[in-house]
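The complex is shown incomplete by one protein chain, all other protein chains being positioned as in the whole.
Chain lettering (A and B) follows the sequence in which the chains are written, and residue indices restart at 1 in each chain.
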Amino acid sequence: MSTVHIPFLQTGTLAVGGRLLDDAERSVQSQADRPSSLTRGHRACQGCAEALAARWVMDTAVEAADGRLVVANATGCLEVFSTLYPESAWKPPWIHSLFANAAAVATGIASSLHAQGRDDVRVLAQGGDGGTVDIGLAAVSGMFERNDDVLYVCYDNQGYMNTGVQRSSATPPSARTATTPAVGRQPGAPQGTGKSMVKIAMAHEIPYVASATVADLRDLEAKVRTAMSIHGARYLHVLVPCPLGWGSSSSESISLSRAAVQSGIFPVVEARAGELTDVQRIRERMDVEAYLRPQARFAHLFKPGGEDALNRWRALAEANIRRYDLLGGRP
Amino acid sequence: MTQIRIHGRGGQGVVTAAEMLARAGFLAGHEVQAIPSFGSERTGAPVVAYCRFADVPLRTREPVLEPDVVLVQDPTLLGPAQPFAGVRPGGLVIVNTTEDAPWVREHAGDGEVDATVVTVPATRISLDTVGLPKPSAAMLGAYAGRADHVTLAAVQQVFRDRFPGRVGEANATAAAVAYAHVRGEPDPRIVPSAEVSHA
């Protein structure tokens, strides 16, 4: 199933009420018998976009798999806030092994299920940017390269938030973290560093790669559904604002995600077998400032001396807009 | 107990030779053991392997220090590998070369050792029969020709088992040619035409 195109734009967003749609088109979350895979009682922070994204991803995947889903989780916030012994907030069968090995554990599960003739049971692996882009990259790449039947979801909050907000290789330039403090001649994370996991995944030419945000949960849901309709290695990269790490208000996680997309900073794309197949166009272009200013980690950009770095952000957005044609030919 | 040391170079099948010799020895009714002395897997590097035959199960894991038999699969190793080192008095040294025994003693730098030196052009025989410079079968055939621990039939059998079909047959022929060579018998490939039909 592809994206549900909804003509009602009365709120200025795509967040139209499910009650206006046919049952079949409604969000999984709007249903009374939704799976609630990540259920109440977990210990996520206020405004945690990772918890929100994980719930939508998991519920959609559980529904798409007809309830037959097994999950492997990397060490990180998501694991820590959901499974403090003797409690668990997960309804599906779920395993946490280590920080760097979620993709390989998922391969093991998929191999075991295949050997048992249980190809009806689907496997999902998930982790944060640290467990995916940094320490777990080798295992993720190995899983991609073998085209193992696993959907891997990275919840990217752009740093090691679980350990107190240190820099990861997904931390953007200029961002203040505990290990890239906003002091010195080039405050915050160094310029020109960080890597695009979406491009890395595409380079493996796996069947499906997509990015999404919590600003458009129907889009996230649709991408999970698309991914679940395909076998082989699949990758979904979700931007998840972290109020603690980003220094933003817990009420701003959705609006920051929207600003990241509408400013061109975070391209929302789909790719199949290494080829870009769909791009979410910018509907109402925003300046990068709309994304950066609400975040305390970028506060130094708006003080004297921050102009250069701010201009580099604008250049980054422009480059993304050009590369992915985010304006669709519009000026 | 009979102890054998095999010298050769990576790619010549030294380790395989030790294993095949052990298999042939087992067919001949011995308890056997083959121990490769491995390095990194590099073609051309000197390699040593050992083999033991005994009437009781073999327990020791030490390398062969005092061999009864030494097989040298590559004559360029005569100097550096010291193939005569530790050879038991009255031992047997078989060298793959087109030269003769005095040449071997001279190049091994150990001319006084009390051992019988036998030469066999195993590489040439292998090229003629197998088509590859893999002298193992010929070397083991030569061994069978000069010692009673293994029989030619057993040597041929293990190569036929390992490489079923044409390759195994070619190796069996190589063994037979080398066997005849070291015994001063006629080359078995040169036979009266009447016998070829049922060969």
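As a working rule, a residue touches a chain if its C-beta (ideal position, glycine included) is under 8 Å from a C-beta of that chain, and two chains touch if they have at least 3 such contacts.
In this text, contacts and distances are computed from a predicted model.
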item: Name under which UniProt lists the unshown chain, selected from "Teichoic acid D-alanyltransferase", "Dehydrogenase", "Pyruvate ferredoxin oxidoreductase" or "ABC transporter permease"; value: "Pyruvate ferredoxin oxidoreductase"
item: Touch with the omitted chain, as defined above, among A:Val28, A:Leu52, A:Ala100 or A:Leu151; value: A:Ala100
item: Contact residue for the chain not shown (choose from B:Ala18, B:Leu71 or B:Val104); value: B:Ala18
item: Candidates B:Glu31, B:Glu99, B:Asp128 or B:Glu169 - the one touching the absent chain; value: B:Glu31
item: Contact footprint on chain B, counting only the chain that is left out; value: 5, 7, 15, 18-19, 22-23, 26, 31-41, 45-48, 57-63, 65, 77, 80-82, 85-86
item: Residues of chain A in contact with the chain not shown; value: 67-70, 72-73, 79-80, 83-88, 90-98, 100-101, 103-117, 121, 138-139, 141-142, 145-146
